[in-house]
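Apart from one protein chain that is not included, each protein chain of the complex appears where it belongs.
This part shows chain A:
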Amino acid sequence: MDWDQFDLNPKTVAALKKADIKSVKEILNLSGADLQRLMKLPSADIQCLLKTVSHTLRRNSMLTALQLYQDKDNFPSQHQRLSLGCSLLDNLLKGGIPLVGITELAGESSAGKTQIGLQLCLCVQYPHKYGGLESGAVYICTEDVFPSKRLQQLIDQQHKLRADVPAEIIQKIRFGNSIFVEQAADLDTFQQCITRRLSLLLARGMVRLVVIDSMAALFRGEFGPAEAALRARYLQTFGAQLHSLSTRFRTPIVCINQVTDVVSESEAAQCSCRVVGSRVTPALGITWSNQLLMRLMVRRVSLPGHSPGTASHCAGSRRTLSVVFAPHLPPSFCYYTVQLEGVKGTK
């Protein structure tokens, strides 16, 4: 660390070099008394040092809420969203998935989570005008094989799903080329994937969406009840790494999660699933929930009688997409169906 670039007293700089302090982080990690001892300087000098390095680290970091509100170009993370490809679903989410932060999509099996994940991988490739981010996506599979046939079906039918986009724009996009599929069946591979492959792809600007399908599969069967603390450590580390990537590259991260049964009333009270009558809660517990910005749940509800006009796979069932929590959305839900061309909201 080149201490001369800071606006410091030459005596302080000499003391820093002599005490072998190499980074701003080290300075801030030490207490005032420790710094005094290490650098053999009076407390006034130490206070000055702390203020100077803090200033340099946090230069120009103040904003007012008015700037965030009015200056839409400089703060896209406040105003832009990643569209889901259907206006009804976008209305539920007031535009779509936020650009910065981890969004979770939890639900039972065959509720439609992978379908929504695939659809997002296609939506992200559209221009900004049509709710996309003009870039590719990374799809990390942790248990099943990547559904490439279904992806091809969706690509072929994009013109039908996105009737709002002119045909020539859809034809120009090479959907298959920009979706990078990664397989990560265990924790170490997943760790490698995030720290190496993902950072590389994000740094090169080739992707602006990460879909992880699914988080729970990585932890299932690996940790016994006695190893809860270790599991929590892994979850926190992954959460922090994903969060940091998301903030650095302004990339939404969508984590697909499974659900587990609710065992007792107190557990039901602890989880934030307010869907009445729901006996399931997203897996991975409160440690994972703490890492999330937004949680969505998909359910398949069987209704008595048949609802006309919905192309559901089994007669008399409806799928719902609900917002469980989000800082900018009220808890709400909407119905949707899975059709050949993709996931579409219904009234």
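Keep in mind that, in the parts below, contacts are C-beta pairs under 8 Å (C-beta built on N, C-alpha and C of every residue); 3 or more make two chains touch, one makes a residue touch a chain; residues count from 1.
Throughout what follows, contacts and distances are computed from a predicted model.
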From "TRASH domain-containing protein", "DNA repair protein RAD51 homolog 3", "Proteasome subunit alpha type-4" or "Integrator complex subunit 4", the hidden chain's UniProt protein name: "DNA repair protein RAD51 homolog 3"
Option from A:115, A:158, A:289 or A:322 whose C-beta touches the chain left out: A:289
Option from A:19, A:48 or A:262 whose C-beta touches the chain left out: A:48
Candidates A:62, A:145 or A:163 - the one touching the absent chain: A:62
Residues from chain A at the interface with the omitted partner, ascending: 9-11, 24-25, 28-29, 31, 44-45, 47-48, 50-51, 53-55, 57-58, 61-66, 68-69, 77-78, 94, 98, 100-101, 228, 233, 236-237, 239-240, 243-244, 247, 266, 269-272, 274, 276, 285-287, 289-290, 292-293, 295, 324-325, 327-328, 330
